[in-house]
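See below for the structure under consideration.
Only one protein chain is missing; all other protein chains are in place.
Naming follows writing order (A, B and C), and every chain is counted from residue 1.
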Amino acid sequence: MIELRGVGKVFNQGRHNQQWAVRDVSLRIETGQLTCLRGPSGSGKTTLLALIGCLARPTLGRILRDGEPLSGLPERFMAELRRRTFGFVFQRFNLIRGLSVLDNVMLPAYPEAPAHEELRERALGLLRRFGLGNLAGQRVEWLSGGEAQRTAICRALINRPAVLIADEPTANLDSRLSAEFMGIAAELVASGKTLIVSSHDPRVYESPAVQRLVGLRDGRLEEA
Amino acid sequence: MRPSALWLTFVLLSTLLLGLSLLLADREQSAAAERLARGRAMVEQLGLTDLALFTEARYTRHLTQADRFAPFQDHPGALEHFPSGALVAPPNH
Amino acid sequence: MPSAFQRQRYLIDYSLMALGRRPGKHLGLLAVYTLIVAVLASVMLFSESLRGEARLLLAGAPEVVLQRLEAGRHALMPASYLARIEGLRGVSGVRGRLWGYHYDPFIGANYTLMVPPSDAPLPGTLAIGAGLARSRGLEVGDLLSLRAANGEPYGLKVAARLDTESELLSTDLVLLSEQDFRAFFGIPADHYTDLVLQVRNPREVHTVKEKLNLVFPDSRPILREEVLRTYDAVFGWRQGVVFVILLGSVLAFVILAWDKASGLSAEERREIGVLKAVGWETADIMRMKFWEGAVISLSAFLLGYLLAYLHVFHAGAVLFAPVLKGWAVLYPDFAPLPSVDGLQLATLFFFTVFPYTLATIVPIWRVATRDPDAVMR
Partner (left out) sequence: MPVHPAILALIGVSLTVSALLALAGAFAIGVVRHWDLTSGSERQLRLERLTYLIATLVAFAFVAELISLLLLVYTAETLSDQFVGAMCATGVLNANPWGWPALFLKIVVFFSGAAWLTLNRVDTRSRDYPLVRPKYALLLGLVPLVWMETGVLLRFLLNLDPAVIVSCCGALFSPAGQGVAAEVSGIAPAWGLALLYAAALPTLAAAWWARRGAGAGLPLAGLALLHYVLALVAVVSVIALYVYEHPHHHCPFCVLKAGHHFIGYALYVPLFAATAWALASGVIAPWRTRPGLRALVDAETRRLAGRSLMALLLFHAVAAWAMLSSGLRMAGVWW
């Protein structure tokens, strides 16, 4: 269970364009649930996801997971948490061009340095599970939107993370692929993963798969 | 085939070749021992002092016999102009 | 806990994949850097080989050569000096040497004419070096006629050809009898070119030198030690000079490496952000980037050295011939004796890898410590 206490994040601290992206957010995210952050763009959804996923450090407040501090750790441990506990699916997928699909999926596991053969098998297994088995050798630049997102999902799952974070997953997808994504999301939650999704797309926050809806406006929690 | 496997094999292979070149050099040194002995005998017998590497001019042909200002003896204003002069410093005695 | 080596291997994987994304540029960079290292290594190997051979061959050089100087120029040595030297304590033997130069306009080459102290060719005949024979197309039995000091052609029959094995010493040598030498150059009977001395106790050679300086103020003793040190300096000097020049090109490469490491395109910077976002530590990114530099500089060192070894010892340093030959017509045909000095190898490795890596520390650090959350926006 992830708990946020009075978390705030400011950008350009001390300069004229100082801006509080997230202000005094206190929130509990249950394990094994799909939590959706709803709010217009610029409401701090993405920043909040970054704080939860240890991509950034809060300026104020603390974030804990099962009582253990997530924020305020040296960068080395933040990276370790990103690698082992969290899996990320970015809005623009952020796949690394020039590398094959298989390589992209394996990348997050490089610092763990598992046996190479075992890692390859695990990656291929994931790709086959999401119907990308035959695209393993393909360069990621030539993938379609849906294929790219599923590759990103495989990459997020390679280190068997407990929590999956998806930022505006359906922003670049048509309704068929969005429905397909929500299906995958439901399936992942059913298999025990905790999912945190941010979106302002009704196909996401009105989907039955969402167990908890959190509203956000101008960096503050909206009293739902 | 992992890219690192390829590159590490290349490094291993060329390091072995490098080691081989060191061994080869040692072997060649000993193989050339009598040739060098014969050469030394010629030097001793004829009283030679220099290698016949740069035969363009007397001070480059017999470096050890020339001295610092030998190159400029042709006439006071002569500039030392042989290519080998660029490679060979006038001896310090 | 996977071994450190395993983790490094994965980082090398990524570095190579990253380099592989733009093969043209990186292979070009590697090729040029390898070429520079190859030239640097060739100069070192060639000089070291010649220095070694010179030291071995010239170990037989005369212990002391006494040269007479007139107005600062090399002059003939009167026979009277011989008698005066024999009286010197510490000198166990002395003999006069007869040698000189002759410019042959026919092929535009300088010959070294010399009278061997023992078993000299019969009067009217001569022995010639292999290089000379080759460039004049002379065989044993042919006649070689040169213009004597008095302007008349002076013909001698070729009695022998010196072995090509010793060309490094004898490529331009002409050995003839004392009688022919003196007639050819018009040198009076009681004069020699210079004197060669044997010293009873090699340790005393310095004291003998002092004595010679006192007794013969107009002449200059040259010790064998100085002969050897001259060749050490000659090849050492060339190594040093060429080294410093080529360091300029290594420096250019260092600036290139610095620029490549810091001048990352937006695409590459975003990629590093993605790597960090998916779980790579700053230290991993830095090591990966260092591996990128190490792959290029280490490969350049290994390839460059091996190419240089093949070039110098199997292709007879053919690329250096024009520089070494200069304007000499007579150039010894010799295969450099392979000799590799570990110190040079270590220095070569040092100058290839160290500056290249050093230049990239700060740029790599700056790139590796970017915020991962920039990727989300």
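Note that in this section contacts are C-beta pairs under 8 Å (C-beta built on N, C-alpha and C of every residue); 3 or more make two chains touch, one makes a residue touch a chain.
This is a predicted model, so every value here is computed, not measured.
Partners of the chain left out, restricted to shown chains and counted across the full complex, are A, C.
In the complete assembly, the contact with the undisplayed chain comes from C:232, out of C:210, C:232, C:259 or C:333. For chain C, the list of residues touching the undisplayed chain reads 44, 229, 232, 236-237, 239-241, 243-244, 247, 282-283, 286, 341-344, 346-348, 350-351, 354-355, 357-358, 361-362, 365, 368-369.
One chain is missing from the display, and on chain A it is touched by residues 13-14, 57-60, 71-77.
Simple rule for what comes next: only the chains that are shown with their structure count from here on.
Separating the centre of chain B from that of chain C, both taken as means of CA atoms, is a distance of 4 Å. If you average the Cα atoms of chain A and of chain C, the two centres end up 64 Å apart.
For chain C, residues touching at least two other chains, in rising order: 9-10, 13, 17, 20. Counting partners per residue, chain A has no residue that reaches two or more other chains.
Remark: chain C residues 9-10, 12-13, 16-17, 20, 50, 53-54, 56-62, 65, 67, 72-74, 97, 101, 109-110, 112, 114, 116-118, 129, 131, 165-173, 175, 194, 196, 220, 222, 226-227, 230-231, 233-234, 237-238, 241, 295, 298-299, 302-303, 305-306, 309, 313, 323-324, 326-332, 337-340, 342, 345 touch chain B in the complex. Residue ranges on chain A touching chain C, taken from their complex, read 46-47, 49-50, 55-56, 75-76, 79-80, 82-84, 88, 90-91, 94, 96-99, 103, 107-108, 110-114, 155-156, 159, 167. The touching residues of chain C, when paired with chain A in their complex, are 2-3, 6-7, 9-11, 13-14, 17-18, 20-21, 267, 270-271, 274-284, 371-373, 375-377.
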